[in-house]
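Missing here is one protein chain; the remaining ones are kept as they sit in the complex.
Our next item is subunit A:
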Amino acid sequence: MFHRALWMRNQKLGSPAVWGIYISLFLFLPYSFFGKAQNMLTEKNNPYRDAPENYYLNFHFTGSDIVLFLFLVIGLAALLVGSERTSHATDLTFSLPFKRKEIFLSKWIFGVGHITTGLLVNLLVCMLIVKFTILSEVTDAAFLFEFMMIVIPFSIAIFSFSLFIGTVAGSLVSQLVLSGIFLLFPIGFLSLIASFLEYHGISINRDAHTTQVFGDLINSLTLPIPIIDFRYDINLSTENSFTEFSHIPYVMLLIPLAYTILSVVFGTWLFSRTKNENNGRLLVFEKGRGFFTFGVVLCFALTFGMLGGGIFGDYDSRSLIGYYLSAAIGGVLAYFMLKKLIHFRMQFGK
């Protein structure tokens, strides 16, 4: 799995996303931090004449600043697995003298290596910028350490999970789409279930503490959310001073760890049994198609029910008939769409 040839092969496949990861992290972390420091310095040196007290020290950072990086992480996984399936390149990779397990693990190590390096280097540079610029008058770099503790395991989990999706998806496009859907699945599915229950008059009110714990759990299970929701706000102006710092509890770090372990274990197992004859199709394995179809039809039905349920009633008295009619339309549409898509082959370069 550490074979130089496999590393070279992965480098070739994944290089656009790897470059994207390094460049986006650089732009949205150190470059942006340095820009903020320069702005603050300019403002300090040139206070507003009519209101010099307006010179105040504030700093703001959210995980959503690096949302492009998260897309690129999913893209990297899709380039490493899905692009090969779409371009016939699996014929080369699988004919080489390597075990499939080694091929899959080499892809995982390659991705994790670049993601971790990119984050570590750029966040360390950010810490230096905070320490050695005017930003040090506002904050210290501890919040970046906290961010690092969250962003690294969750990014690795996102990558591992997307790579795992690549072992069941048959093409680049299906891997990207399914990764996106399943990464947001926990919170999305919960909303659909909550809406279903509400339409049937079942209340899901709980006490504040339970709601908080449950919310944290669902947010952490939805891997991109803890990164995007990370917020650090500090304002040291005399009139309006505050510090706001929101992130998930550290115990939730067990979730990305579990995602990563399960994705790697099941991904390796499935990749070793991959059905390359189905490359280019929506799914690689024929056995799971029935279950997959059931899941997609159910989700579409619930979504259409949620969106269209209000048509026949108003906010206070929602119409159950409207809900089921919309759900039926959604389910039937999804079924016929999927029937077409599941046999569609997307392959190029023959």
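Note that in this section contacts are C-beta pairs under 8 Å (C-beta built on N, C-alpha and C of every residue); 3 or more make two chains touch, one makes a residue touch a chain; residues count from 1.
Quick note on the criterion: contacts and distances are computed from a predicted model.
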| item | value |
| --- | --- |
| Protein name (UniProt record) of the chain left out of view, among "Membrane protein", "Acyl-CoA dehydrogenase", "Imelysin-like domain-containing protein" or "ABC-2 type transport system ATP-binding protein" | "ABC-2 type transport system ATP-binding protein" |
| Hidden partner chain, touching residue among A:89, A:124, A:187 or A:217 | A:89 |
| Absent chain, residues of subunit A that touch it | 3-5, 8-9, 12, 87-92, 94-100, 273, 275-277, 286, 348-350 |
